[in-house]
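Worksheet for the structure shown next.
Left out: one protein chain. Kept in place: all the others.
Up next, chain A:
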Amino acid sequence: MRQNYAFLDENSKKEIRRKTLKAISIPGYQVPFASRELPIARGWGTGGLQLTLSLIGQADILKVIDQGSDESVNAVNIRRLIQDTTGVTDTIHTDEATLIQSRHRIPEVPLKPYQILVLQVPLPEPLRPVEPSERITKQLHADKEYSGAWLRLFEQIMRYGSITDDADYPVLVGGRYVMAPSPIPRFDNPKLEGNDGLILLGAGREKKIYAVPPYTTVTSLAFLDHPFEVESFDDVTCRESGLTGVYMDELIDETTGETYYMTNDTSYMIEEMNKEGSVK
């Protein structure tokens, strides 16, 4: 049996591309689509994967990352499926890629005009924690009624003294739709705004596609007296590379028991280390 290019049949890909165009025309709005079965379980990036498969052309250069790593099992599996069915070239270098599929991170290197970043989304509805009904959340978006999203943040301040959402921190897109940015760290929220490249978000299980087109304003929800803050890595240094001010993982040295930090975006770290005059 001959495998279809990019696994999905042409009609499915066309439908996904049409829905993607709609998503781009209404920044931050969740467009329903007919999510297909894939040889990967739903919840393991099938939304992002369907976007990638429906967009990828033979000239594309692909990068797949999972929580900043090109080499994790998930990233490798997804990349292999895409390559097996398309034969496209892959890269770990962010700048070289034309299509980047990512889970839980936006790369440290800013997007270029020729790039599309596809983010995998488990839970696309930012109002779901306060409203279980899909019919009602749709109406709330239509009415631009986002009290529920603000209320969640307010309740965190009441309970814990500050906002505890460290990932998937809600944003307002283009001054209109409140959007779940997928579980990227707060640190990445500012990178959603004003990009040269296109960001697409896909939720396979929940059957939604949404988009942040280039040069869109994206603001993280914040109260006047509780401004939005990102995690600061200015005072820590990556043990591997000597980098500072990039998103880092906090790790524990098994032999000494000491905590140390390592750059999360590994390809960025390698590129920086290979630069002449790098710290290490």
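Methods note: contacts are C-beta pairs under 8 Å (C-beta built on N, C-alpha and C of every residue); 3 or more make two chains touch, one makes a residue touch a chain; residues count from 1.
In this text, contacts and distances are computed from a predicted model.
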item: Identity of the absent chain, which is to be given by its UniProt protein name, from "Succinate dehydrogenase / fumarate reductase iron-sulfur subunit", "ATP-binding cassette domain-containing protein", "Protein meaA" or "Sigma-70 family RNA polymerase sigma factor"; value: "ATP-binding cassette domain-containing protein"
item: Residue, one of A:150, A:228 or A:260, that touches the chain absent here; value: A:150
item: Residue among A:130, A:236 or A:273 touching the omitted chain; value: A:130
item: Chain A residues touching the omitted chain (full complex); value: 130, 139, 142-145, 147, 150-151, 154-155, 157-159, 223-226
